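Can you keep this structure in mind? I'll have questions shortly.
Every protein chain of the complex appears in place save one, which is left out.
Then we have chain A:
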């Protein structure tokens, strides 16, 4: 914009300068032309004076004498001739006397001629009328000498005296010039310049106008036209065509001559000279612009006017035209430019505006987002703190409800309401906990707590927990042993609580959303390889797996290397769990969102409460345990959902034996024999070391028969899994789907059995698998089954490795009938079985009744003795896990004893019925139980068990003493964390069977500010046979130790310790335990002794323990002081 505005004036000024220059140039040219014209005129000017000069010369020579013709001839004619021949352009020269004498030379017909008149006027007084008679003669002149020759020709007289120019010349002293016609024949225009002589004659020189004007016309006028006229209107030159100029005073009017003769005035040109140069005026003549310059001119003494006309089509007009075009173009360009700039600016402005709007919107949006984030953050913070408060108050609420519950009359409405309130409050607490869990996981604060536990036990517990709920809905919850690998590696290290949480969550979901059919839980183990993991999480492949790993890495592993380390850890195994239900299932498209928090699949969630947090938590937990969870695709037509997840757990198979031993040491002191330990009916121990405890190595007998198991179980899934499990163990299994089918099945077996008995007397059974014998034999002989590398194991091998086969000593075959008591009318079933038994000749038969809990008493009381074999075993449902294994162990090959009709039988049955494992060494355990089971003890057991949150507690409450006793037996099946301290019995053992005081003779110092604790500690120590001194703070303890040490020194036994051990509370007034310990350590150095100091704190965290150790204490124990802990600590110190 600025450039064109600057350029335009620049360009304009340049153009105008050029124009001005051009104008100036043309003006210059014009004025030069004028000047040249005028110059030419000036140049001609001297001609004017020649006449006067000549007259002067003549006057001198004449000396005023009167002239006669002869005088003229002699005196005047020669100078005239001389002048004639010398003066240029001269066309005639004459002397005219007043009296009529006349002599002249002139050029006519290319010859010099002389004209003269020799007669003068008669009288001196001149009278015009007498001149008429004068004669005139023409004679040729010799143009070299000027002599007249030839005949003189008479010609009419020239009346010159009367002419105006003659008079004028006569009167003027300086001569006179005028334009006259010449006196030769052609009547040419001549410029006549005349001067007087002596007042009586006139010399005149005539110049040819043609020659003079040729001087003017010969000037290069460059297209200009010249007009020249004398002031009295005689036109000398007129070059412009078709025009006619009329001189009027100082004006020249230009007239156009039209072809028809009319004249039209075109305009006037002023000839007044201003500022020394003629003014130019422009006139249009026939379409062409002309510049007219008019100026007066003195031409050889004749006043005249000339007009110069230039056509205006030259440079100036070109420049002018160009300027206009260029200006127009420029304007067009500029306008277009301006337009474009404006439009551009407009667009730019609009864009900028829009951008600003967007920017503002963005800022607004960002602010909104930030605000939302802040809000959400605040919300979650408030939420977290609120939920903390809520939990506290909720806990208070439940406590209060419980209290009220106590005081309410049983059976009253108030009690019912309170119970419901309690349930509600507990539900609320559960919800709250799940929400807190979520926030904990979100914050990444969830950590794994590694501990050793029994996976099989855990699974069974969880499944048992949900079994009653499932049964209530008509859904069977089945624990599928699968390939038995989970049993083999059941002793694992991992986060028990979280795994249980995962399983509980999935199971509760499965049970909740299943209305009919079954829920199956199965587990198997595989080597944790990358390959496997990819298969496990095959939905998204490697990336997901890696992502998963990175998520996990928050925990303990920071990168892939660590992961590799995990995988290379030979003890880490991948456990795959599947929870499979036959419920409504989850639509495919919802399957991904299921794992998001707060998402419930609407269609299936109808009427189901819950926050929708469950699966989100489960997923987070699974990932925390280095695994992944997914929903497995089911085949078409199959109902329900199958969740599968894998976690990596450390197995501790090799460690288990050591552990067991360590526990032994804990439980008993040295005097106990290992047998006694083993006999305690703890399935934990029992399962952990199956090979060493269950196996009865007997010499292989050549007579081997196989057992046969008949299953009558209503639920398809359970029947299938049980059957497969047994078949994997190479047990022959027959199944009956309904009770009506049982007789025929039994019949078949009986037939076969009897048949084989007839045929074979000691040889192997026809029905036994041919390969079985050799294989079992090889297994036994080589004993490799436990050490078979994992990779080479197939499913059955896992199980075989757990259930070690032994070759039974019994020659007769064994038939085990497992009957679901609720499958049909009980009496009918009993009858069928009894009938079957009657018909058996050679085989032993055992019946296992599967019972719903609570049903047994009723059934057995009303059945006649003969129908029920006292050998029969009754097992409460669910029939899986340890119950299943128990039944398997009834078989002779797996260590079961075959019952004869001995007198001991009844007692035995009782314990079988109570699910005490059939064990070769069980006799001792029985006696033990019987001995120790005093009334109070058993009651206490039950109470304790009730305190643990077992589902079956309500049922157990109302049991008869025998059942109660049975629970003593079955007690250890409930998880160790249920609040039953497993050491209870051990303590009793110590108390009852071992009166030794392990600390007898020892002297201890107890430093504790709390009277209560002090008293407790002292009592405990006294009980252990030690003597104790007490003090109330660190200072006192220090003093006592100091005194003791110095006393010892005095006695000369400086190496003796004043106290064998010091029990030091950490937090005491005056001087705390740490400080006291430091002081003691400092002091005892000089004595060269080391007094063991045991720290006591109420803190259980590791931090305190570290502080204690750093302070110089030997061992750190948590309060309250436990005898066995103390003993262990002392053992540890002594061992040091």
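As a working rule, a contact is a pair of C-beta atoms (placed from the backbone, for glycine too) under 8 Å apart; a residue touches a chain by one contact, two chains touch by 3 or more; residues count from 1.
Basically, contacts and distances are computed from a predicted model.
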item: Options "Transporter", "Glutamyl-tRNA(Gln) amidotransferase subunit B, mitochondrial", "Histidine-containing phosphotransfer protein" or "Transcription and mRNA export factor ENY2": UniProt name of the undisplayed chain; value: "Histidine-containing phosphotransfer protein"
item: Contact with the hidden chain (one of A:46, A:199 or A:399); value: A:399
item: Options A:592, A:1019 or A:1109, residue touching the unrepresented chain; value: A:1019
item: Interface residues of chain A (partner: the chain not displayed); value: 389, 392-393, 395-396, 399, 402-403, 406, 935-937, 939-940, 942-944, 946-947, 981, 984, 987-988, 991, 1010-1013, 1015-1016, 1019-1020, 1022-1023, 1067, 1098, 1119-1123
